[in-house]
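Here's a slice of the assembly, chains where they normally sit.
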Amino acid sequence: MDKIKVGILGCTGAVGQKFITLLEGHPFFEISEIAASERSSGQKYKDRVNWIETTPLPENIADMVIKECSGDLDAKILFSALDSSVAGSVETEMANKGYAVVSNSKNHRMDDNVPLLIPELNGDHFALIDLQQSKKASGGYIVTNPNCATVVLAITLYPLHKEFGIESVIVTTMQAISGAGYPGVASLDIMGNLIPHIGGGEEEKLETEPLKILGALENNRIKFADFKISAAVNRVPVRDGHTVSVSVKLKNKASKEAILKAFDDVQTYDLPFSPKKLIHYYDTPGRPRPLTDVNTENGMAITIGNLRECSVLDWKYTALGHNTIRGAAGAAILNAEYMVKNNLL
Amino acid sequence: MDKIKVGILGCTGAVGQKFITLLEGHPFFEISEIAASERSSGQKYKDRVNWIETTPLPENIADMVIKECSGDLDAKILFSALDSSVAGSVETEMANKGYAVVSNSKNHRMDDNVPLLIPELNGDHFALIDLQQSKKASGGYIVTNPNCATVVLAITLYPLHKEFGIESVIVTTMQAISGAGYPGVASLDIMGNLIPHIGGGEEEKLETEPLKILGALENNRIKFADFKISAAVNRVPVRDGHTVSVSVKLKNKASKEAILKAFDDVQTYDLPFSPKKLIHYYDTPGRPRPLTDVNTENGMAITIGNLRECSVLDWKYTALGHNTIRGAAGAAILNAEYMVKNNLL
C-alpha cells in the first residue's frame, strides 16, 4: 500500500523528536510535514532543532522546512506533540479542517467525545470519534493517548479490573526526567536527588485518566470505572522509564496464579508498534528496573515484578513502562496504526 | 565531667566510619577502642580503612590499633556497627562481659527484653534492660535503634498514632545507596537506574519494627501497636537520605491543622544529638528532597511535606530522614546520650 502522509505538530520538542525517530522506516506512515510555532517556521529542521535523541537525526528530515502548526499541511494524520499551552485550540482547529489529530497532549483527553486510548484495552472507545462535530463536517477528529505515567498504571490495572473488579488503588510513582521534556529538569535539582512533586496536575491525571480508560462505552458515552485511585508522584534521576509501586484492593478474591494469568492474557494486535505480549512478568526480585527493562519489546511492553500480598489492601506490585515510547509517541503511533487497520481514516 | 570511654565494634565499615566522624569532639564520649574482625586486628586504623566519609579521618583515630571485637576493651559503652552475620553472638557476649552495647544491627532488635529505641518516642522502653540477664549479672546490656528506613516512618507515625490512632499504613520507600554500606551497590546497577528491592528482609523490618517502637510497655513487656503496615522498598541513585511516601488511615478524624500540630508537638531532649525540633514540615510542593533537606538539624531531624488527603486511606505525605545519621550512627549516639542523662550506665 502507499504510505499515508503524516505531519508532526510540535516537531522540535522532545516528544516531537521521538515521533521523528520512531516513524523512520514505518511501514504505514511517511512524514510529509513538520510543524512548530511561528518562531521556528520557515527554517530547516536541522537549523532549529536541538537534537537530543541518541540515534542520528534522519537525513530526509534534517532539511525539511518547518511549517506553522495551523497552516495547510499536506498530510492525512497529524501527530500532536504540542505543549498544553497551545494544543487545545490548535488541535480543535486542525480537526475542524479535516485532519485526523492523534494527540499526546493533555488538553482534550477528558473531553466527552474524545477517546482516551490504549488500543489493547479500550479499542471500542474509538467509536466516540463519530460524535465529534468535526467528523461529521470535515471528516477530521481528535484522539488522545494517556499521560505517560497513567499508561503504565492503566495497563496493569486493566486485567485486574476485568477479571476481579478493583475497589481501590494506591500508587507511588518514580518518574524519569525525559517525562519533563527539554530542557526540563535542571541538573542541579535532580542529579543525586529526587523531587516529590511533578507540576501540571500529574497526580490528578493518574487518579482520573485510568477511570476513563477502563470505563465502559454505554449509549455513546464513557461510563467511568467505579473505583478510587490515590497517587503520589516523584521525579527520580533516571533517564527513561516510569516505575510505579502499586497496591490494589479487589472486589473478588484472586490467587497469585490467577493474577499472573490475567496479566498474561491481555490481547495484543498484529500491528507494527504492538508488542507481541503486552505485560511481561519477572519472577525474580529486583525487577523490573528501568535501565535493564525499559526497552522490552522496543519500549512498547509493560514489565511487572514483585507481585505479593499487601496486608492493607490485597496485592502489591512494581510496574515499569517507557514514558516517551509506550507513554507518548509510541502510544500515539499505535493509535494511528489501529485507525488504519480499522478503516477509521 | 570526665568523658566516658566508648568503643566502636565494626570500626572499618561505613557505619563504623560514621560513628568515628560523629563522635569527634563529642561532649560526653571519647573513643578509647576501635575493634573489627580478626583480619583487621593488630593493624593501625589508617592502614586498614578505606575512608569514605567526606570529612577527613580524625588524626587521633588514624594511628589507633584495631582490636578484636570480642576481646577485653577499655570502654564502658560499645557502639556496634557489626554486620548482622556476626553481631548477634558478639553483642550478647559483650553484654555478658558487662558492657553497655548500643547496637545499630538488626539481630537483637525484636528480642523481648531488648528495647528498640527512638528516645523521643519511647524512652520508657529503656526499662526493658533491667530484664536482661546480663544486666543482673554484670551490669551489661543491649539496646538497639531501628532500621534506617523504619526510623523515618516511625517518627512520622508516632504523633498520628498518639493523637488519632492509626488503623493502617501503606508506604513506598526510595532509599539512598549509603544504606547498603561499602562497596554496597554496584554503580552499573544503580547509576541512572532504580532497584525495586532491598535484601535482608527490608520490607518486613518496615512492617514490624514500627509496631514495637510505638508499642506500650505493660507489665514489663512491649505490647505491639495494633495496626497494619504494608511496605514496598526501592533503592534509588541518591547518596544520603531515605524518602518515604506514606498513606495512612486513622481511627479518629483529623484535620490538616491538627495533624500539623501533632507533627509540631513531638518532644525533644536537651542532649547533644537531639534536634531542637524533631519534625520539620515544608509547606511548599516538591519538598522535602534529599540533597536540600537531608542535613536538617545535622541530619537528626525528619522533614515532611506534601500532606494532603488520600482518597483511599485518609492522609498521605512524603517524609525524609538521614539514613546513616538519624537512621544509624546518630540514632545510636542519641540512645547513649539518653542513657548517660538518665543514669542508665
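When the chains are written out, they are named A and B in that same order, and each has its own residue count from 1.
Quick note on the criterion: contacts are C-beta pairs under 8 Å (C-beta built on N, C-alpha and C of every residue); 3 or more make two chains touch, one makes a residue touch a chain.
Owing to the predicted nature of the structure, the values given are computational and were not obtained by experimental measurement.
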item	value
Total identical subunits in the assembly as filed, 2 in place	4
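Keep this in mind: only the chains that are shown with their structure count from here on.
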item	value
Chain A and chain B: spacing of chain centres that average the CA atoms, whole Å	42
Interfacial residue positions of chain A with respect to chain B in the complex	168-170, 172, 174, 192-197, 199, 207, 228-230, 232, 234, 236-239, 243, 245, 247, 249, 285-292, 305-306, 310-313, 316, 318
